[in-house]
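Structure record follows, encoded as structure tokens.
The other protein chains are all here in position, but one chain of the complex has been omitted.
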Amino acid sequence: MQNINYNKILERIHKEIKGDFGKGKLANYIPALAQIDPNQFAMHITTIEGNEFGIGNFTQAFSIQSISKAYTFTLALKQLDDEIWKRVGKEPSGNTFNSLVQLEYENGIPRNPFINAGAIVISDIIYEGLGKTKNKLLKFIKKLSENPTLIYDEEVAESEREYGDRNRAMANFIKSYENLSNEANDVLDIYFHQCSIAMSTQDLSRSFIYLANKGKSLKNKEILTARQAKRINAVMLTSGLYDAVGDFAYRVGLPAKSGVGGGIVAIIPNELVISVWSPELNSAGNSYIGTKALELFTTYASNSIF
Amino acid sequence: MQNINYNKILERIHKEIKGDFGKGKLANYIPALAQIDPNQFAMHITTIEGNEFGIGNFTQAFSIQSISKAYTFTLALKQLDDEIWKRVGKEPSGNTFNSLVQLEYENGIPRNPFINAGAIVISDIIYEGLGKTKNKLLKFIKKLSENPTLIYDEEVAESEREYGDRNRAMANFIKSYENLSNEANDVLDIYFHQCSIAMSTQDLSRSFIYLANKGKSLKNKEILTARQAKRINAVMLTSGLYDAVGDFAYRVGLPAKSGVGGGIVAIIPNELVISVWSPELNSAGNSYIGTKALELFTTYASNSIF
Amino acid sequence: MQNINYNKILERIHKEIKGDFGKGKLANYIPALAQIDPNQFAMHITTIEGNEFGIGNFTQAFSIQSISKAYTFTLALKQLDDEIWKRVGKEPSGNTFNSLVQLEYENGIPRNPFINAGAIVISDIIYEGLGKTKNKLLKFIKKLSENPTLIYDEEVAESEREYGDRNRAMANFIKSYENLSNEANDVLDIYFHQCSIAMSTQDLSRSFIYLANKGKSLKNKEILTARQAKRINAVMLTSGLYDAVGDFAYRVGLPAKSGVGGGIVAIIPNELVISVWSPELNSAGNSYIGTKALELFTTYASNSIF
Partner (left out) sequence: MQNINYNKILERIHKEIKGDFGKGKLANYIPALAQIDPNQFAMHITTIEGNEFGIGNFTQAFSIQSISKAYTFTLALKQLDDEIWKRVGKEPSGNTFNSLVQLEYENGIPRNPFINAGAIVISDIIYEGLGKTKNKLLKFIKKLSENPTLIYDEEVAESEREYGDRNRAMANFIKSYENLSNEANDVLDIYFHQCSIAMSTQDLSRSFIYLANKGKSLKNKEILTARQAKRINAVMLTSGLYDAVGDFAYRVGLPAKSGVGGGIVAIIPNELVISVWSPELNSAGNSYIGTKALELFTTYASNSIF
């Protein structure tokens, strides 16, 4: 829309965030994330016209972790449309992202598709829809990002499984409320793998363009209807940032999804997707520098949805 | 922006909502609200250029109730700017709007300015800032709406006081955490009165134009900075609709604030304010028909922030 | 029953607890308790035959605080018998003693008569029953203890009022559930005063003899039926020690009621009442040395109910 020099803005941000390395903390719940070099940064923009702008290691792949929940939510919404809301809510959790408490008070219906419990239910849905195989999920993401080399990082997936007692508890708990159709272990297998996918900020920006572009992919293929895309953005804004959705909306003002690998993808509807990566996290589990970089971006580009 | 025939859209909505009378329920916690004629509807738009469009009883005043929290939040943000966040959070509550539980777990810091507990803290802040009188609050709203006849409805205020045991509990509870500077009863006096203000949808649309217009009022006076206005919108979107913020963002996709009197004010940033009123409420305490009318509006005007 | 030399046991205990001064902490929520000399200890036994044994400052009065809840519960049970359970529960709270959470989940019915919320409901009941005056409560306790000099310590009562925001919150909250018949302030006045009564361990042992003696006082007057006395003991055992009922039953094995003034009264049914006082508290809010002294007592006298 506006005639903005994105390269200049990205360079300015790159300079300004340098003093912030060391202020956050690496995720430490699995070794694969705890051992990463923390001093990394990348930011990448893909516009709906297909223009791209990047800075830092924007082709460097990292563990997308919970960002994958936006892909699986997309597949489940495609599969069930509004029927999906019988199995999962769409309200912010107002609580830690892996809490079992709410699940208990709400009879096994997770609050939204972006908390772990909700993503497990979503995995159960797409496991059915994709013919009980995890390969088609990877294929879907490869196509969206136009990157045929994407893989499940089996070491990370194994690590997720090894340290996955709490997710295993969650899956069995949901099953006790009859909100899981498949075996807990089968559902968790796809869940642990989706978290392990390694992608770059460039891959991410490209792949999520359908959320900025009324449901259409870079190749103009309809991934979702315009209405569905808009709705995913709404759910991302109210539930995509763990316990910091209010703070993120306040500071950045864009629908977004983050992962504990340090990645964040944000959407400016009808304009662009902007992805950022820096591994150190703030206390809410979102990239410390990534959040700041996005805040600077909406300030310099004078561009938030509010 | 777009060349939209708002009158036509309002008429279409008016027709379509007629079958929905009787589907919601009047608020019943105070007699003044329980005795209202439920079959009422009004919708009113004020654009940032000052154009107006209305349908139904748009000059009919009703009890604005919690919509008043957007005014007091505005005054408190003006007064303290980001210092305000030491006294109240900005995250969605994920819980019933008058819950004491969260207050206990979070040591007397209410989750956001729009739950009752948060609004009581805000009342405490502005009570100081306005020189310990409730008159200046009314004066502020009169100016914003350019309606000098607005009044506190003393009967409603008295009713709020009479049935206000839970808010009294809340105020004393917050005070036990030393997050109230003034006497609980003084703070509650201003709180009960702000809820009692009677306004029309026209009054509301006019008065809140600063949230759509980068902080500037209809007379182009700076009420807030552009940045502050944007941030109020962000907090409204993530916390303005009680337990239904996710559902409202999903269906309507606009920052908004509702009240149990059946009013809702929604903001389309840089364009307009749209207010709606219909007294029957849905299970989340928001106007049943009002929510639907706004959903239809964003559909027909193809206009949400997502 | 057994021929036990209580004097010898009390002397032995007195010696053994001396090294424990300084291990607990004074209550600090009101100045009157925070300023007490912590190095004090008294223990006193009254048997159902009227024999008495004491050690330490057993005539020294101290603030009985929550021990008073056993007197008011007695009066309320006398007044309403099993009807009392419509207004308050009899299950352990499993939670901090002033929690509002449970009250919310259970619609204004406090879990038992010994948590603050429950005691406030009990105060509401006896305020009615005693003709809306707090004098008769004091008179009742004077008679039980055969000590006509007992007084409400007005300084303590005022302090309770001053720091009573949380209890005020509770009373208003209960009233919002319509489980309070009188004005919150009137009920709190009696509640704050009952906490302020100053008594010695001797006063306490004498006054509570009806709980050991099938409902009969020292002068053989029927205070409660045998059945009611037994039931108060049952409720004391499952709910009388704040969050430490399990630990106390495990270590001491007697029905008891404690107060943050450092006093504990324990009952050996059909034998005796034993009271202890030492101001320093353990983390659960019970007298550190008092708990230990009672544990030693049941060990040396080989006498618990289990």
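In this document, chain identifiers A, B and C correspond to the written order of the chains, with residue numbering beginning at 1 in each.
We adopt the following convention: contacts are C-beta pairs under 8 Å (C-beta built on N, C-alpha and C of every residue); 3 or more make two chains touch, one makes a residue touch a chain.
Just so we're clear, the structure is a prediction, and the values are computed from it rather than from any experiment.
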| request: Please identify which of the visible chains the hidden chain touches across the whole complex. | output: A, C
| query | Which of these touches the unseen chain: C:76, C:122 or C:249? | reply | C:249
| request: Write down which of C:111, C:175, C:193 or C:292 is the residue touching the left-out chain. | output: C:111
| query | Who touches the missing chain here, A:61, A:76, A:109 or A:170? | reply | A:170
| request: Could you list which residues of chain C touch the chain missing from the display? | output: 89-95, 102, 111-112, 230-231, 233-235, 237-239, 243-247, 249-250, 253, 255, 269, 304-306
| note | Touch rule applied to chain A and the missing chain gives residues 99-101, 104, 165-166, 168-173, 175-176, 184
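Here, only the chains that are shown with their structure count from here on.
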| Rounded to the nearest whole Å, what is the centre-to-centre distance of chain A and chain C, using the mean of the C-alpha atoms as each centre? | 55
| message | Using Cα averages as centroids, what's the distance between chain B and chain C in whole Å? | response | 48
